[in-house]
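A protein chain is absent from this complex, but the other protein chains hold their places.
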Amino acid sequence: MAESRRPIITLLTDFGTVDHFVGCVKGAILEINPDVHLIDATHDVPSHDVLAAAFTLRSYYNYFPAGTVHLVVVDPGVGTRRRPLLVATERYYFVAPDSGLLSVVFENETIHRVIHITEDHFFRKPVSKTFHGRDIFAPVAAWVTRGIDQFKFGPEITDYVSLSTPKVRQVGPKLLQGVVLYVDKFGNLVTNFTEKDIPAERFDKILIAGEEVSILQDAYAEGDPGEFFAIPGSSGFYEIALTRDSAAQALEAARGTEVGALLK
Amino acid sequence: MAESRRPIITLLTDFGTVDHFVGCVKGAILEINPDVHLIDATHDVPSHDVLAAAFTLRSYYNYFPAGTVHLVVVDPGVGTRRRPLLVATERYYFVAPDSGLLSVVFENETIHRVIHITEDHFFRKPVSKTFHGRDIFAPVAAWVTRGIDQFKFGPEITDYVSLSTPKVRQVGPKLLQGVVLYVDKFGNLVTNFTEKDIPAERFDKILIAGEEVSILQDAYAEGDPGEFFAIPGSSGFYEIALTRDSAAQALEAARGTEVGALLK
Partner (left out) sequence: MAESRRPIITLLTDFGTVDHFVGCVKGAILEINPDVHLIDATHDVPSHDVLAAAFTLRSYYNYFPAGTVHLVVVDPGVGTRRRPLLVATERYYFVAPDSGLLSVVFENETIHRVIHITEDHFFRKPVSKTFHGRDIFAPVAAWVTRGIDQFKFGPEITDYVSLSTPKVRQVGPKLLQGVVLYVDKFGNLVTNFTEKDIPAERFDKILIAGEEVSILQDAYAEGDPGEFFAIPGSSGFYEIALTRDSAAQALEAARGTEVGALLK
């Protein structure tokens, strides 16, 4: 694919879009490198929700061109001892707090190095204790796009936080146990079952919140009104959906709800 | 006007800004053409609401410079037989599902050609059945900005879906019947009466939801608190408004509410 000529920084935060936070982060980046192309991924991750942020990041980061810097600031621990990280993989850079946000990157990517950001001459001064997004993460992301060597930002570490994604468990010869990872804005329940766990030809039914879902669809619009169905979703996981309605609301299910799968 | 040097793609979707969908679409575009300037028009069209999307698109598309690609993904039929379209007009390109979204473009623009997008070597692989925004529409929009000839994307068609905008009807010598097309975030009720239908000097009153609106204003701030007034709005239609309050809520009116107009 084409190499990016202008540096790209994507933004994932829980800052919301009402206040000044997003403006500050963007300004702090452009002040250091006005050529950056800023890409809003989302600023509406639920406040302090590291798991939601991690799921969202995993679902979009690898669609971007090589060289992209992914800036991720969902940071309930701002101002405490949690470390700011700069992670270099084969294709990308990630700048984020060391809170487990990048677990999926650690799991799935070839990690070149993980730097604990300590060199404060790259920070915006004075550094607010409550807004490292503006004063530490944004400036570091911007300096990375100006070609500053990764090792200049601090020491390499190996003891970074990595939360493991909930694993699918085999609980019977034809029975799997999983969990809802995420609920999207359409109310679709994203499970942690992949097509590798449940090949389409072996799909029998999914059990969730007292409901047996035995219909397997290819497209959201194919379902009949009021009928739940399973569908291989675009993030690589099976989803439970309801045609033009919210499966999550109808089933009173949410992230963490247990899900069973019966295979043929 | 100035010719655009960087290609521009505008984005109109119902993806919301909470999930990963917008990030995926932006990444898929930049992976193919990192020079594109991405412009968020809105991602907050009500889910699956093709009519709201069509009204929104009509209200902004022709403010952009010639050569702009308008990417429009409100796509309740994703994964079904509805066709993906590439439409070339005198000034713009449009990439959208064939759901009537582009009706206003077909009505108002000189159409050069309408292409049914079929050539899947321009798609992102594997093509998810549930996220054509990422795997079909975004890549095609990006390839258009790289100068790929329109005919390369598939065959020209003429039987595309075109919904007609609700027409104003003359129901008496001085009486017109219309309808509310849209309600904006301020609660202003946008009717389908234009200044051609009701020249200001012939305005007598508008009838809506049992209310007779006989005040005609030029500016939202001119009305007295609690008084409804009519105003020629910025989209070219008469609106019913209430100073610093929501006319839609106060009148319990919505899209589709019938409206009458008495002329002098």
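Letters A and B mark the chains as written, and numbering starts fresh at 1 in each.
Criterion: a contact is a pair of C-beta atoms (placed from the backbone, for glycine too) under 8 Å apart; a residue touches a chain by one contact, two chains touch by 3 or more.
This one's a predicted model, so the numbers in the text were calculated from it and none came from an experiment.
For the options B:Ala41, B:Leu85, B:Ile117 or B:Ala261, the residue in contact with the chain missing from this view is B:Ala41. Summarising the interface, chain B meets the missing chain with residues 1-6, 8, 10, 12, 17, 37, 39-45, 55-65, 68, 184-186, 218-222, 231-235, 244. Even with one chain removed from view, chain A keeps its contact list with that chain: residues 15-24, 26-28, 30-35, 37-38, 40, 47-48, 76-80, 128-131, 134-135.
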